[in-house]
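As you look at this complex, bear in mind that one protein chain is not there, while each of the others sits in place.
Every chain is named by a letter (A, B and C) in the order it is written, and numbering of its residues begins at 1.
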Amino acid sequence: MGLLKIDDLKVHFPIRGGFFRTIVDYVKAVDGVSFELNEGETYGLVGESGSGKSTTGKAVVKLNDATSGRILFEGQDLSKLSFGQMKPFRKDIQMIFQDPYSSLNPKKRVVDIIAEPLRNYERLSVGEEKKMIQKYLDKVGLSPDSMYKYPHEFSGGQRQRIGIARALTLKPKLIIADEPVSALDVSVQAQVLNFLQDLQEEFKLTYLFIGHDLGVIRHICDRMGVMYRGRLVEEGISEEIYENPQHIYTKRLIASIPDLNHEMREKKTNLRKRVAKEYEQNHSKYFDDLGRAYDLKPISNTHRVALR
Amino acid sequence: MEKPILQIENLTTSFKIKDKYYMAVDHVSFSVSENEIVAVVGESGCGKSALALSIMRLHNNQRTKIEGEIKYRERNIVTISEGQMNQIRGKEIGIIFQEPLTALNPLMTVGDQIEENLTFHTKLSKEKKRLRTIELLTQVGIPSPTRTYDQFPHELSGGMRQRVMISIAIACNPSLVIADEPTTALDVTIQAQILELLKSIQKETKMGIILITHDLSVVAEVADRVIVMYAGQVVEMGTVKQIFTKPLHPYTRSLLKSIPSQATNKKRLHVIDGMVPSIVNMNRESCRFSPRIPWIPCNAHEESPELHEVAPDHWVRCTCYKHFYFKGLQRGEITNGIT
Amino acid sequence: MWKFILRRFFVMIPQLFILSLIVFALAKQMPGDALTGISMDPRISPERIYELREKAGLNDPWYEQYGRWISGIIHGDFGKSYTHKIPVTEVIAERIWNTVFLALITLILTYLFAIPMGILSGRYNDTWIDKIVTGYNYLGFATPLFIFALIMLFVFGFSVGWFPTGGSVSSKVDAQTFEYYVSKLHHVILPALSTALIATVGTVQYLRNEIIDNKFKDYTRTARSKGIPDNKIYTRHILRNSLLPIAAFLGYEITGLVGGTVIIETIFSYPGVGQLFISSIGLRDFSVVTAIVMMLGFATLLGTLLSDIILSLVDPRVRVE
Partner (left out) sequence: MKGESVNNIQLAKRSPSGIKIIWQELKKDRLAFGSLFFLLILLVSVYIASFMMDQKAIARVDIYSIYLSPSERNLLGTDYAGRDILGQLIFGTSNSFTISLCITSLTAFIGLSAGLIAGYFGGVVDNVIMRAIDFIMSLPSTMMIIVFVTVVPKFTVTNFILIMSIFLWTGKARLIRSKTLAERELEYVQASRTLGTPHWKIILSHILPNISSIIIVNFTLNLAGNIGLETALTFLGFGLPESTPSLGTLISYARNPDVLENKWWIWLPAAMMILVLMLSINFMGQALKRAADARQRRG
């Protein structure tokens, strides 16, 4: 039994138009996505901008409302809950955000930022709270005297770690990490990724890791799903998808990753050309007449692909 | 050996912050030849974008000071008048910016924005300008150029806008194009297309390209020569082969090692201690990378680190590279970035 | 495009409807009605008054009265003025052109001051010229129109005597002659100038900020990277993008002027709609008052509509729908 099961999730945003500003169409940001997260694993959602990967993540924590479908967390459907009813579940599902600058309130001290979730759920004495915060600051590698500083006194990587500490204080089971390293430089990115892995081990966390950098996703995720225009086109064990992509979009995505080995240049260029050609020729094999990807079909126990 | 188009000697760019000047680009020297892609790579705050804007002299000149020489075809463009510089901008040197949405005027059609370049640098008739613009749009791979000609930037996708940006830069057949993070704002599939496009244009026009980027894999894909910058200085410079197969400077090696790749699967990534110093409070005396490799003894660094030519065309700053090893690994164990 | 204007127009209908309801309700609240004058007369018996009221429909339920009133307005009938004893439309028609003329001159003067000042101080910001303009802005922003107008009247009307201190035209000239128009202009200059000097401040400040903003925009940098000379960058890029919102504010500017007419016409005893409004309130001539509020309400709504249309015409980002 998975920890989180997403079943045919749809998130549609209305487009208003015409004479009376009525709803004329929908942006189908997420259009029928199903996948499952097992306890303790890291599941990666990868896709380009506008593919609906972030919207999916935000639907789980109710930052977006699901239009239809189910979001089962430990067997309980979250999609029908109101903002208030969601409160007890928020303890178990936390989120890490992309932008280390805007995700921390600039007017609050670190101590207040990290204590915010604690104050919402638990009644701790000032001393207990302080001890807790010091513990988590220590976990993310920040010195205890950073408690009384303001976010602007930290670098991007340190801020991101403050954000992680904040998400940890309630001892969540699931963390939704929405592009947590894409705003960071490579060297800082490495640091944050390491922290995420260490913490996963220590706190038995499950991650839903959303990203666009395939290198990072491959590095950190056990399993992953590839999203394209609101649909999952391929899903399974990361290793398998990288080594043996089946859907044309996945192939294209992987072929596009620039290679650190400069001697592979020509090979890469040729590969891209080949994939582009296949993309044009076999379009109907992968997409229906409306350009929508087909439903996922298992091709092995661990690998599902959207094929006709 | 191709002849150099641009030669930069001891270029120093300083910004005025609270009435004091701080060097963002610190005595940088390098050259770009015809038909060559030189990549300038480094993390944010290393001065690479300041370098790009200095070459074009696009900084706010009330709070920026540029010293040293930038010789474009034997002519020092640091000292020429603004009017003379306008004859070089757009015509001889083109530039591509990072954000294709904000870099285009929202109220002007794509066609007008490209034609503007031709208006100020050629004597083409109106009709000829239009034809040339459509030719350019075709060249950068825009599917329906005549339609796009009359469209506004907001009607185009990010990739298409960046193609428009490129056609503005190459409109007058410049001999040098500066691409300042041209693919950072784009998706990876589009990034690949834009890089291929730049390469194919270069093949046709033989122009030199300075590619500014933070992404080492992009560098590995397209560059001929690589300049690694740290804290405003060049710390290592060499051919793409030298940099990627035999990196020497501790910073280059650390950077390469921290990139997640196939080999690092689920393993811990290499982390560089500390953080990039800000230009306001940095120690400009000794090796600027030394605070981040504290386990290397002080005497391994030079007192005022210089660039040393360790192999033909391969330059490294400071002598600390000779003594550098990764913490946790045996001293003397040779590791390059990739493995 | 037409669809947009049409839709915007239809949005106005409920607004006008609510406005008319409010005005009607207010009119009902106003002390006295068409028969108040007679009912004070002791020679007429209360029964007779009741009869008269009945006949005039004043005892009907409010919605019937409202229905009659609104259908009258739609047909251009605002009722009769108690004090002038002629149809309200005629009373207003006498004055409206004066007000329109004053507003037009004010508008022209406002932009005549605002655009050069805004451009100069935006382009050469932090120079002496900018400091002068900003200083003027500070003063203008802090000076209430009525005080400035009074001082203008005191200085240029009474003390120096360059301009007339009241009326819209000299009584000594004949209509339709050249002197007549000169005299009209002579009368309108001082009130228009007073308003414009104060009203221009907002536009100057806005334009200045826009220009400074646009100077540092990425697309301006792109333009510079093309090797376009500084002057051309201003005319082709920065000014075009900065003047756009100013053009769109034209409508709101008109809306603002409507409010100003009440004060300015009172101070300069200028026979326009604003002054008529104040004097009618004083005389309790409420059919005139309601008519003016309705009309000017309509004018303000038109002003905002105009702004929206201009904006959608000049900005391609709005134009595409």
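Everything below uses one rule, namely that contacts are C-beta pairs under 8 Å (C-beta built on N, C-alpha and C of every residue); 3 or more make two chains touch, one makes a residue touch a chain.
These figures come from a predicted structure and were not determined experimentally.
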Given B:P4, B:G47, B:P260 or B:P305, the correct residue touching the omitted chain is B:G47
Of the residues A:G47, A:G69 or A:G163, I need the one that contacts the missing chain.
A:G163
Residues on subunit C facing the left-out chain by the touch rule are 15, 18-19, 26, 29-31, 125-126, 138-139, 141-147, 150-151, 153-154, 158, 165-166, 209, 212-213, 255, 258-260, 262-263, 266-267, 277-278, 281-282, 289, 292-293, 296-297, 299-301, 304
Which subunit A residues touch the hidden chain?
58, 61-63, 83, 87, 90-91, 93-95, 97-99, 102-109, 116-117, 120-121, 150, 152-153, 163, 166, 170
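Here, only the chains that are shown with their structure count from here on.
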Between subunit B and subunit A, distance of the C-alpha-averaged centres to the nearest whole Å:
31
For subunit B, which residues count as touching subunit C in their complex?
56, 58, 60, 82-83, 85-91, 94-95, 97, 99, 102-108, 113, 116-117, 120-121, 152, 154-155, 165, 168-169
Contacts from subunit B onto subunit A in the complex sit at residues 43-44, 158, 187-189, 191-192, 195-196, 214-218, 220-223, 240-241, 244, 254-256, 258-262, 264-266, 268-272, 275-276, 337-338
For subunit A, which residues are in contact with subunit B within the complex?
48-49, 155, 157, 185-191, 193-194, 197, 212-216, 218-220, 239, 242, 252-253, 255-262, 265, 268-269, 272
